[in-house]
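One chain of protein is taken out of this complex; the other chains stay put.
Then we have chain A:
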């Protein structure tokens, strides 16, 4: 009995609602003691009590992929299929944040797109801390709004594949949803105006950014207040929101920070041209490498490809004395390479083996260093 869906339950996306959780994870849940002991014969009311006892969220953890109680309760909800009102109550309740997250998760799995956005977006304002069990069994700190962001933007959360939902701007263009209004909008406007004043002195590169964050004319500012009350969105905000939402997630401040950082780096690089062309190249290379490592780590196909990439890099900046080559100890002749030499010496003092002559071993040590492991013992 325990594992069969309620016969009165509707099928979701054409299938047994329990099939939303994939087979392997599902079997893990069925074999779990928490499921067998606590989740037997739960109804919607008793489920609330169990949910109130939750103290962490998470997917499967450990070597044998043990599911968390959170997952068991999600499974139970899929099995009994509580009514939408009950789920909305879960979400609306303010006292128990884990009940909220549970309700949000269930809605994300089973609700229709417009409902999902409508009910989950207010939860962006909930900034309470939430404990999350990571796959290796330790606990991590996260927040309710981070979890909601993950639900709305990612395909996968807590070891359950989230069903596809339409993008927000699709629903907006269909007229089903209004444009996204962030509660922090007023704060953003103040920030923007501060930014305007800061950026006035900076160079042209920021010009295109300036257009993006154009200051409001005072007339518009006056209109803002009554417009806000009449629930009409501003055209510019609408476009901006659409763009941001297209970028997935609350990228507004993130994007601004990224742009600001990029500009800052660009200035720094230009300054350092005086100190030495190579230094800039090193920094670029490191930055590029860091980016590459972060982004491409998963996609690195074969060692030869990365080796050839390294060779290319060698070739490109062949003017400078490479730390791998034989002329390591030789004093650089030109004065402009003095800065480079100091930097090189600092690098040689590193003991993580990334300056090993054999490029394969250097590469392996680089990966190990990025993973936090000690270098290879040869």
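By definition in this document, a residue touches a chain if its C-beta (ideal position, glycine included) is under 8 Å from a C-beta of that chain, and two chains touch if they have at least 3 such contacts; residues count from 1.
We adopt the following convention: contacts and distances are computed from a predicted model.
The chain not displayed here is annotated in its UniProt record as "Ubiquitin-like domain-containing protein", chosen from "DNA repair protein RAD51 homolog 3", "Ubiquitin-like domain-containing protein", "Translin-associated protein X" or "Glucosidase 2 subunit beta".
Across A:36, A:92 or A:374, the residue that sits in touch with the chain not pictured is A:374.
Residue A:135 is the one among A:122, A:135 or A:357 that touches the chain missing from this view. In the full complex, chain A touches the omitted chain through residues 24, 63, 65, 135-136, 297-300, 360-361, 364, 367-368, 370-371, 373-374, 376-378.
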